[in-house]
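So that we are looking at the same thing, I have put the structure below in structure tokens.
All protein chains of the complex are present and in place, except for one that has been dropped.
Note that the chains take the letters A and B in the order they are written out, and that residue 1 is the start of every chain.
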Amino acid sequence: MSDVALELASITKAFGRLAALKSASLVARRGTVHALLGENGAGKTTLMRIAFGMLQPDSGTILVNGVVSSFATPADAMASGISMVHQHFTLVPAMTVAENIALGGRGLYDPSRTREAISALAMRTGLPIDPSARVGELAAGAQQRVEILKALSHEPRVLILDEPTAVLTPAEAQDLLHKAREIVSSGGTAILITHKLRDALEFADDITVLRRGATVWTGPAADASEEILISAMLGGEHFKAITNNVGTGAMHLQPGMKERGRAGEVVMTLREVGVRDAMGVDRLSSVTMTVRAGEIVGIAAVEGNGQHELLRLLAGRMKPTTGEIKIPETVGFIPEDRQRDALIQDFSLRDNVALHGSGARRGLLDWTAIRAATKRLMLDYDVRARDERVRARTLSGGNQQKFVVGREIDGSSAALVAENPSRGLDVQAASAVHARLVAARSAGMAVVIFSSDLDEVLSLADRIMVVYAGHVSETTGGHESIGRAMLGARSE
Amino acid sequence: MTQLLPFLIDMLVHATPLIIAGLAVAIAFRAGIWNIGADGQFIAGATAAAWVGVSAPAAIGWLALPIAIIAGAIAGGTWAAIAAWLRSRYGVLEVISTIMLNFIATYGASYLVRGPLQEPTHVFPQTSTIGIGAQMPVLVAGTRLHWGFVVAIVLAIIAWWVMKHSAAGFTIRASGMNPFAAASAGLIDVPRVTTVAFTISGAIAGIAGAIEVSGVTFALYENISPGYGYTAIAVALLAGLNPLGVIGTGILFGGLEAAASTMQRNAGIPATTASVIEAIVILAVIGAAQLRTRRTATAT
Partner (left out) sequence: MIDGLAGFLEGVVRTATPLALAALGETVTERSGVINIGLEGSIIAGALAAVIGAAHGGVWGGFAFGGISGAVVAAIFAFFAVILRADQIISGTAVTLLALGGTGTLYRLIYGSAGAALDTPTMSNTVVPLLSRIPLIGAPLFAQPSITYVLYALIPIVAWWMYRTHAGLALRATGENPASAIAAGVRAKRVQFMAVLFGGVLGGISGATLVLAQAGTFVEGMSAGRGFIAIAIVVLGRWNPTGAALAALIFGAASALQYYFQAAGSDLPYQLFLAFPYVLTLVALAVTRGRTSAPGALGQQELERS
């Protein structure tokens, strides 16, 4: 029997014209934790989705225990002993924990026996769960446990964990990574997708680094250092210029970019604002804050603490349940899910410019002016596309985002709200977007930026507000003290 | 040659309700609304127009015609508005509600032509003939072709222009294409826009019914619509939901139906063959569209 549990050899994969993977390889040895490192968009998830049969490679070979395999669906991969814990939950909220874990099986389904089996598995692995609870009613941490139990219930020989700690508190994350080590000690193999160097160095036996869809470094963790991994992830030439999303320390911006803004008059005001959702849960409670012209206010928060609602209030995309809010008539908004919320993919770029503020427009459309504005925007913001008539869908992620940023800045002179503005972008596109946001601030706009990556917030913001459990407070200090505030710890 | 002219006339007569109902469907589909209820809205419009046509006093003369058509539009719009309201207020899938409303309209019309609106002798399940004032003037003398055809063309041009050049038309298209981006990036009140578009769609289907009564049947019958609302889906789809294209596809399907009835009379080929061809056209159009998007699929 081969000592290699899973080998991916020279995998390539393109989505349309975009090459997501070009010659990516990975060799996961039996009984090891293997970390797969890379920036956002480096192709980590794509590679693992191929290993799990969710996507099919254009070329390359998958070997399980040294045997060439091909997976048309996840069902095939699971039959070969591969399980995956996904970054975004793949549970059915309307069904119970037991039903979710039993899903994919064969033959008769016996609810009471399934519940017993799950309780036993939960006991054995130390991941407590109520098997008859409806998944939709569980908190994020509990849902993550269900995901892991689901993957373990197939008794996999290879367990793929895609950014499993992203939605967890640090304590939960530590716990989970220790669990991964335990699984491995019983003869299994774990592949840990992450962009956190520390996790890779601390918990993995081997490390593979992807950059722009290709394997650029691989070897035992003992041979690696932060320095080596960073330069592998970013490529030598970019290392000095800009580092982004590395998660090891401060992000460096180009010199002179981050001069403190000269804050002017108050542009946005929230006074004792509360938001209650349809379920009757308070997402935000008595929030009072202001944003001034010429400053960037950074929002730091762990997923699900109310920052989603706060940003939409500031952007005028949501009405508060209680309290008073004063914002300019038009606020530019760069939402996290630009594919869905900022662009109409099957509209032309010109139509997407016309989309901005179309709800308030009456009468006729001036297509000549809109076309001119589109051309100007493409030129000013370096949006690379054949012309203004192409569909938004045909643009790369970076060009789409530059287009959205340009449209929102040009369309709204006073205020701008951006949510994870560099998510999924490569280094150059991310830095171009950052430069635009800083320039908008310097031109006197009131800018609010949220990023899941605290380092991105720290590097761009003039002031930082932390959102925790629906409460907003201004916080000073560095990575450490803000990180503590994000977790609800009182400052000493 | 002597056969051709009657056929062309027949084609355009059949095309008239199909073009108008096709416009109704095209606008709804553009707005992202699966209005399967053009048939019910057509019946509602026909019923209202017939009621105006038989009850309007002769003294108002030709004014009865525009009143009948407006009444048809209001009735069709109201019929659609029920489904629109159920959708926006209660989240009821319009696919299901419009099908239900089609049945209710059919039985409602059946009740009326056998009850309160039945012709005075109470023999036939239909209304009396509508007054002369409510009848659509003939377009080509000596034929059945009436001015309703011209109305259909004008409506199509107006619909095309509004969808392309007006802010309102743009918000309808944006809401249908991606309601999330329409609300977030466009600050469009999507529920309001779709409700309005749905109602307009119903009003247009109602106009189709009113024109059918005032130009062709001159009375309300039990089965006034032989499934126009369903054929209209084929008409709209084949036109790529473009109002100008609907003129062409409406005439094409009008020709198909005219040919089918001629062939049944002369060659014994069943008229139902027309629906088979319509169905194949729809399937070919959506099948080809899907294969095309598969091929050009890009990154997600």
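Structure notes:
Heads up, the rule we're going with is that a contact is a pair of C-beta atoms (placed from the backbone, for glycine too) under 8 Å apart; a residue touches a chain by one contact, two chains touch by 3 or more.
This structure is a prediction, so every number in the text was calculated from the model and none was measured.
The hidden chain makes contact, of the residues A:G107, A:G280, A:G363 or A:G478, with A:G107.
Contact with the undisplayed chain is limited, among B:I70, B:I104 or B:L252, to B:I104.
Of the residues in chain B, those that touch the hidden partner chain are 34, 36, 82, 86-87, 89-93, 95-97, 99-104, 107-108, 110-111, 114-115, 227, 230-231, 233-234, 237, 268, 270, 272-280, 282-283, 286-287, 289-291, 294, 300.
By the touch definition given at the top, chain A reaches the unshown chain through residues 54, 73-75, 78, 84, 86, 89-95, 99-100, 102-111, 150, 154, 339.
Keep this in mind: only the chains that are shown with their structure count from here on.
Taking the mean of the C-alpha atoms as each chain's centre, chain A and chain B sit 47 Å apart. Chain contact summary for the complex, chain A toward chain B: residues 15-18, 20, 316-317, 333, 335, 339-347, 351-352, 354-365, 367, 393-394, 397, 404.
Chain contact summary for the complex, chain B toward chain A: residues 165-168, 170-171, 174, 177-178, 180-189, 296-300.
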